[in-house]
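What you see is the complex with one protein chain gone and the rest in place.
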Amino acid sequence: MKYVLKKLLTMIITLLAVSILVFFAFSLIPGNPAISRLGTEATQESIDALTHEMGLDRPVMVRFGEWVTGILRGDFGMSYSYNQPVMKLLSQKLGTTILLSLMAILLTVLLAFPLGIYMARNSDSKLDIALTTINQIIMAIPSFFSGILLTLIFGVTLKVFTPGAFVSYKTNFMGCLGYLFFPALSIALPKVTMVSKLLKDTALSEANKDYVRTAYSRGNRTKAVFYNHVLKNAMIPVITFLGMTFADIIAGSIIVEQVFSVPGMGRILLTSISGRDYPVVEAIILILAAFVVVSNLVVDLLYHKFDPRIHV
Amino acid sequence: MIGAVLTGMVVILALWGAIKTPYDPMAMDGAAKFSGISLRHPMGCDQFGRDIFSRVIVGVRETMLISASVVLIGTFFGTIIGTITGYFGGWLDEIIMRLNDAVLAFPSVLLALVIIGIFNSGKYQLILALGIAFIPSFARIVRGEVLKIRNLDYIQSVKLYGASDFRIILVHILPNLKTVLMSSVLIGFNNAVLAEAGMSYLGMGVQPPNPSLGRMLSEAQAFIFTSPLTAIFPGIIIVIMILGFSLLGDRVGKKS
Partner (left out) sequence: MMLYVEDLSIQVRDKNAKTDTTLVYDVDLTMERGDIVGIVGESGSGKTLTALSIAGLLSRHNMERKGKIIFEGINLLECDRRVLRKLQGNEISMIFQEPLNSLNPLIKVGKQVEESLKIHTTMDKLERKERAIKALRDVDLDNPEAVYNSYPHELSGGMRQRVMIASAMIISPKLLIADEPTTALDVTIQAEIVNLLKTINKESGTAVLFISHDLSLVNTLCERVLVMQNGYVVESGICDDIFHHPKMEYTQKLVAAIPKNPFVN
C-alpha cells in the first residue's frame, strides 16, 4: 500500500513537471498567437482586442495557474483555430485513439505469445528458423509502410475493407472495430516480432537454469516443465518490455492514424502543430503523458504481482 | 554478412545520390506521369512525372545525413551528460537523471513532434528535434558504463597518485566507452532512420519539392488505387536500410 502511494506521488510529480515544461515551452515561443490568427494585415486595435480576449496580455504565471486549475476541472481552455473548448474537440478523438491503442496491444499479446512459445518449444526446427527470418524482416518494416502494404493488399486488392471509410464508434461500434483492425495490426506487427523474439530468447536461457533440472527430477514431462516452470520466469522480462512498448504503441497510433485516415488524437495533433493551435497541442501532450505514466504504474504493479522477490 | 551487403548497397545508393542522379529529382515531365517501370525510369515516375529512382537515391542520401547528424548530436551531448553525472554523482546526477528518465518515458517521435511544434518544421529543425530526443538514451548508457569504470580498482589507484578528475575522465574513462558507444551508435542510427522516415511521412521533415523517402510514401498514398508502385519502392528502400543496419548492429553487439 505504501508502495502504491509512493508510486502515485511520483506519478503526480512527473505530470506536474510535464505540464510546466509544456506550458512554458509554448509560452516562450516568439510571436503573438493573436497575430497569426488574424493575419499580418490586421490593425493594431484588432490585435490588441484579440490579445486581451485570449488573455495573452496577462502575466505568464497567472495564465499558468489558471491553466492548471482549469485542467483539474477537466477544462483545457479554448482552441485558437476551432473556437470551441479543447475538451469538447478532443473527447471523441480520444476515445478513438484509446480504442486503437487497446486493439494494438491486444493483437500484440494474442499474436506474440503463441508465436514466441512455439519458437521456444521448437527452437532450431525448420519452421522456427523460417519464422525467425520473417520476424527479422517484419521488424524492419516501419508501421506506416506496413499500413500502406496492408491497405494495398486488403483494401485495394482483396477489398476486405474500404480505405478511408472510417465510422465512429458512437454510431457503429462493431463497424468501427472492424475498420480499426488493420491500423491496429500495422502498429502491432513490429511489436509482435520483438515480443515473440524476447519470449523465445528468455525462455531458452531460463531452460538452462537449475530449477528446471529439479522439475525434471520430479518426473515432469517436458511440456509441464515448460508451462509450469519456464514460462512463468520468462514472462518477467516480457512484461517489462510490454510496459515500455505501451508508450510506443500510443506514439505509433499517431502515425498510423494518418495512414488509414482515422480521425483520432494523432491527426488533430498534427494539424494543431502546423496551425500553431497551442492549447490543443498542450492538452494532447498532457493527455498522452498521463497515458504513459498510468500505463507505467500498471506495469509496475503487475510486475510486483508476478515477481515475489520484489517487495511491495 | 547479409547486413553488410545490404548496408553496402544503401551506402552506394547514397553516394550515387550525392554525386549525380540520372534525372533532376525535381524536374517534372507531364508526359511521364505515373509511367511504370522501364529502362529509362527503373522505378517509374510519380504524379508529376518525376523520376522515382533519382528521387529515391537523393532521399537515401538525405535520410543518411539527417540520421548521422541526429546520432552525432545524441552521442556528443549524451556522452558529456552521462560522463559528468556518472563520474561526479551527487545531487546534480540525481536531478538530471530524474529528468532524463521522465523524458525517456516518452517515445522519441512524440518528443520530436513537440519540439517541432516549438521550432517549426524543416530539415534542420528535424535534426535538432530528433537530436535532442536522442540525448537521454545515450546519456543513460554512458552513465551506467562510467559508473562501472569509475569504481574499478585501477581508477581508484590512479586517483591515489593524485591524477586530476579531468585527466582521469579524458585518459582513463572516455577511451573505455568505445565498445559500448559502438553498438549503441548502430542501434541509435537505426532508430534515427526510422524516426526520420516517420517524421517526414508526417510532413515534419524535409520540405517539398525536395525528395525524402517518408514524404514520397505519404504523397504516393493518395494514388494508391491507381498507381501503387509509386509507394512500393521508397518503402522497400527504407526496409532495406533498417534491416541492413539492424543485422550489422546485432553482429557488433554479439562480438563485444
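A and B label the chains in the order they appear, each numbered from 1.
One rule holds in what follows: a residue touches a chain if its C-beta (ideal position, glycine included) is under 8 Å from a C-beta of that chain, and two chains touch if they have at least 3 such contacts.
Worth saying up front: this structure is predicted, and the values here are computed from it rather than measured.
**Q** What are the shown chains that the left-out chain touches?
**A** So, taking every chain into account, the missing one touches A.
**Q** For a quick check of understanding: of A:T97, A:N233, A:Q258 or A:N296, which residue touches the chain that isn't displayed?
**A** Going through A:T97, A:N233, A:Q258 or A:N296 one by one, A:N233 is the residue touching the chain not shown.
**Q** In the full complex, which of A:D128, A:D201 or A:D307 touches the chain missing from this view?
**A** For the chain that is not drawn, the touching residue is A:D307.
**Q** Of A:S46, A:S125 or A:T214, which one is in contact with the hidden chain?
**A** A:T214
**Q** Against the chain that's been left off, what residues of chain A make contact? List them.
**A** 209-211, 213-221, 224, 229, 232-233, 236, 306-309
Here is the rule we go by: only the chains that are shown with their structure count from here on.
**Q** Cα centroid separation between chain A and chain B, in whole Å?
**A** Centres of chain A and chain B (C-alpha means) sit 22 Å apart.
**Q** Considering the complex alone, what residue numbers of chain A touch chain B?
**A** Answer in residue numbers: 14, 17-18, 22, 25-26, 29, 136-137, 139-142, 144-145, 148-149, 151-152, 156, 163, 247-248, 250-252, 254-255, 258-259, 269-270, 273-274, 281, 285, 288-289, 292-293, 296.
**Q** Under the stated contact criterion, what part of chain B meets chain A in this complex?
**A** Spelled out, the residues of chain B in touch with chain A are 99, 102, 105-107, 109-110, 113-114, 116-118, 121, 194, 197-198, 201-204, 214, 217-218, 220-221, 224-225, 228, 231, 235, 238-240, 242-243, 246-247.
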